[in-house]
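The structure under discussion is supplied below as structure tokens; questions concerning it will follow.
In this view, the complex is presented without one of its protein chains, the others remaining in place.
Chain IDs A and B follow the sequence of writing; residue 1 opens each chain.
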Amino acid sequence: MIIKRLATALLVMFFASFLSFSLLYLAPGNVAEAVLKEQLGFEPTEDEIVAFMTRYKLDKPFFIQYYIWLRLFVTGKLICPQTGESVTGEFLYRFPVTLSLAFSAVAFAACFGIPLGIVSAIRRNSIIDSICRVIASVGVSIPSFWLALLLILFFCVKLRILPVFGLGLKNLILPTIALGLHLFASITRVTRGSMLEVLSQHYILVSRAKGLPEKMVILRHGLRNAVIPVITLIGLQFGHLLGGTVIIESIFSLPGIGKFLMDSIFARDYIAVSAFVMFIAFLFVIVNLIVDVLYTILDPRVRVE
Amino acid sequence: MASTLEYYYPFLLDLASEFRSKIVSPSAVEPAWSTSGELVKYIGTGQFKLAEYVKDQYAVLERNDEYWGEKPKLEKVVWKAIPDAHALVMALKTGDVDIIGAPEHHSAVPYEEVPKLQADEDIEVSWQSYGRFQVIRFNCYVEPLDDVRVRKAINYAVDRGTMVKELFAGIAEPANLPMCSWFKYGPIIEGYEYNPEKAKVLLEEAGWIDSDGDGIREKDGKELEVELLIPQGEANADVVAVYLQSELKKVGIKLNIVSMESSAASEKRKKGDFMMYVHHSGCIPWAPQGILWQNHYTKAEGYYKHFHTDELDELIENVYTTRDDAKRDEYYQQVWKTLNDEAAQLPLYDIVKVVAYRDCVKGYNHAATMYKMDLTSVEIV
Partner (left out) sequence: MMKIVKMRANTAMVLVLVFLGLFSPVISPYDPNELNLKDRLMHPCVEHPFGTDNFGRDALSRVLHGARISLFVAMSVVALTTFAGICFGIIAGYYGGIVDNAIMRIVDSLLAFPNIILAIVILGIFGPSYLNLVLSLAAVWWVSYARIVRGVVLSLKEAEFILSAKALGAGNLQIMAKHILPNALSPILPLMTLDLGSAILAISGLGFLGLGLQPPTPEWGVMLRDALPFMETHPYLMIFPGFMIMVSVLAFNMLGDSLRDALDPTLKLGSKI
């Protein structure tokens, strides 16, 4: 089982590397000219372009370049022309920001979504339930960038209680909400659904018959099993969370991976772009693996398989 | 240079300006003293020293007390990296920063935000022209722009005054000459004024008639269609493009807008694979010859196909080789007259640099060139 997952993971990485490099190779415009122009501020000469291309070995055929690129990437020696640093270095420098943002978005979504889902399930078909379901439906439909703008308009411009940009703790509040809202809505829904399912199971009836207080029944037995689909959900949605960070980081000027990807695209630094697509694929694969492992631990039925 | 002319041109001031070259300490490079080495330390000779640098976030500059010239009044400057134009304005409004727009060489403060800033009591806005025009270059070798009447019509059709007044809050100055006139050797001629009726007449003369009543003219079954290529990063170009589209439609020309990343756009331009291209004329400290060289002199290396004639080539050569300054001026005027008569470009407006600051900042003066930031007499009260 683990072997199968690892094999798929490796395949994804290989596929991603091929894709990333192809994008780099097929990119229109001369990478040398583009990057030099950005750096110098005016047109580079023919000699400068040739020197750049020789230095980065851009004049060799496809597979040789692919091999060189891959080797450089894996050994951490791939240099990002935009800044002169290694792409691995750039990634590690920015990774903490994106990680904190993603982490707090997931925490926000889970801490608010799970309780809301539980409440909704327990008080099924009541007003609270209806409200929760509306929130869940609407939450999944709101465009995150629009929400971000609305939040900025309200909290930063009108009320002036939160700063627009910067890197402190206060700065993470609005981006977290904007990024986490979809996940929050989905978690609410899924928790409600799985809670409802779990609550109707036999072992719940048994616990109640045993005379355990209702709270214990819910928390002990219901919650643990209801949480499993949530973990799967987080794993499935993580890809979209990563995608969301690109937009949110751009809006709030947070110096994370997503923002650097956008900056590299606009700076025509396709070496950085291809490398970062690889890194993102890698993150996504790791998270999926973790989720799979967690799933195996939490759900004993799966282990038997 | 691919030519064998003997040049004689007052380049000295141009070459000596700071933008062109910076003094680098030999020990800042690795290996030391190597002209092709890598820069490893930031050792400057300016009014401020680099005290701290966090990449992509901020830099802290401290006054250099050993500076040879006039020392700045400020002790410390924190330079924050805010890449987005709107975030920039917001940061100023909320007081996160004290001054914006000063370091960049183009106008980092969008013109449309200026009225909002001016309305704020705690903020002052000032701008400075450096003679840099936003100019649209025509490819005079492709249809329909190969007809000088069409090019003139386009020049007559655009109401630059309204554009500047409405879209740019009256900040920039409209421009209708290929180059700024207050430069040395600048054009002293009359440009094209807004006259849509004349534009229509010219188009009719050229054979473009709106036969099917859809508002766009045709000739020999083809629509009068032109394409504007915008290299991304060109200030305000998107706004201008939309306005142009509407103005040209009023006289029966259909304008398509293509926005492309700047190096791909530049390649298209080199190959001559474009119709209209958003560009700019020179600004201080560049002298007019730079623009002539690349855009109109066919023997120049990296020549862009815009417009040329043999007479123009000769005139440009005269500009570069004559030793008589008065005659040089004469030749220049002839060049400008040719370019203007042939309507080889569509000048738009003067790209002024806007700087905004909170009213606690006193003594800010615009630097001598677009590329510098002058904080010498600035103090915070």
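One rule holds in what follows: contacts are C-beta pairs under 8 Å (C-beta built on N, C-alpha and C of every residue); 3 or more make two chains touch, one makes a residue touch a chain.
These numbers were taken from a predicted model, which means no experiment stands behind them.
Among the chains on display, the ones the left-out chain touches in the entire complex are A, B. Annotation: of B:V54, B:V78, B:I209 or B:V242, B:V242 touches the absent chain (contact as defined above). Only one of B:I123, B:L167 or B:V361 touches the absent chain when the whole complex is considered: B:L167.
Of the listed positions A:T8, A:Q65, A:S100 or A:T296, the one in contact with the omitted chain in the full complex is A:T8. Interface with the hidden chain, as seen from subunit A, comprises residues 8, 11-12, 15, 23, 26-28, 137-138, 140-146, 149-150, 152-153, 157, 182, 186, 233, 235-240, 242-244, 246-247, 250, 261-262, 265-266, 270, 273, 277, 280-281, 284, 288. Mapped onto subunit B, contacts with the missing chain fall at residues 86, 89, 110, 112-113, 116, 162-163, 166-167, 238-239, 242-243, 245-246, 257, 259-261, 264.
Heads up, the rule we're going with is that only the chains that are shown with their structure count from here on.
Chain contact summary for the complex, subunit A toward subunit B: residues 28-30, 33-34, 37, 41, 43, 83-84, 93, 156-157, 160, 163-167, 250, 253, 255, 263, 266, 268. Against subunit A, the residues of subunit B that register as touching in their complex are 38, 55-57, 82-84, 87, 90-91, 94, 96, 105, 232-233, 261-264, 266-267, 302.
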